[in-house]
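Yeah, one chain of the complex is gone here, protein chain that is, but the others are all in their spots.
Now for subunit A:
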């Protein structure tokens, strides 16, 4: 084929208004061939996975800036502003302490109950908020998605980073409180770093999957609070699995299954790192393998599944 071939069908000179030009056009192969010859690409086509990852990496400044901007906007209406970043988790912990620690006496048999509870609440809040943010990552930013091109995974990932930053701030407050309780840094505290990294991967992966689900079915975000609350209550955020096992009211396999659920695994690993009286016997077997497995499974699965619908986000 040479460049003189084939005349583009649109090239018909202006014609008077008439019936739709349905049968008028040249066979489709001609246009596809013309596009190929001139190196045009299909608009809006999903890039291959490696190109997608490269695109995300080149947007890392955007991912960071979006997180910061969201954070600023979140508290821009409040008098106390950024102080709420600290107040919210602490108030949450105070409520749980009152309800579970004192009224329901969950602290019975749990030494260092307050650090135990605070770690649980902060670590859980990180995962819960990341997932909640994920359900709104696409559906809450349609203006941006419909106006500009960028790898859509930037949004859920950015929101996950934002939550990670909140977690670090909460943990800094926790460390100050630990000092007050007479707990001082030991080498074991460093174990919190890999635990939180794995938890971040896990949460980001599930958040990506939820972002895709909620982009298509917005009702997911209505359902999330119930799912998350149930998940929180079965993950030992404010009570101890050891007490549960000791009570003898549940078969061992139920307790073991609950202990192996990802939320419980990450919470207990951070407790193991930070709370001296929380010993290795309270961790499920092969706990690091479990933590890494959940993280890789969720992140790889969530990322690829999100990418597979890349071209559909924000349509219609």
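Quick note on the criterion: contacts are C-beta pairs under 8 Å (C-beta built on N, C-alpha and C of every residue); 3 or more make two chains touch, one makes a residue touch a chain; residues count from 1.
We take it that contacts and distances are computed from a predicted model.
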Mind telling me which option in "Carbon-monoxide dehydrogenase small subunit", "2-oxoglutarate ferredoxin oxidoreductase subunit gamma", "Tryptophan synthase beta chain" or "ABC transporter ATP-binding protein" is what UniProt lists for the chain we can't see?
-> "ABC transporter ATP-binding protein"
From the listed residues A:82, A:243 or A:312, report the one that touches the chain absent from this view.
-> A:312
From the listed residues A:100, A:150, A:288 or A:305, report the one that touches the chain absent from this view.
-> A:150
Identify the residues of subunit A touching the omitted chain, counting contacts across the whole complex.
-> 7-18, 20-22, 25, 28, 31-32, 34-35, 38-45, 58-59, 61-62, 65-66, 69, 72-73, 76, 141, 143-150, 154, 311-312, 314-316
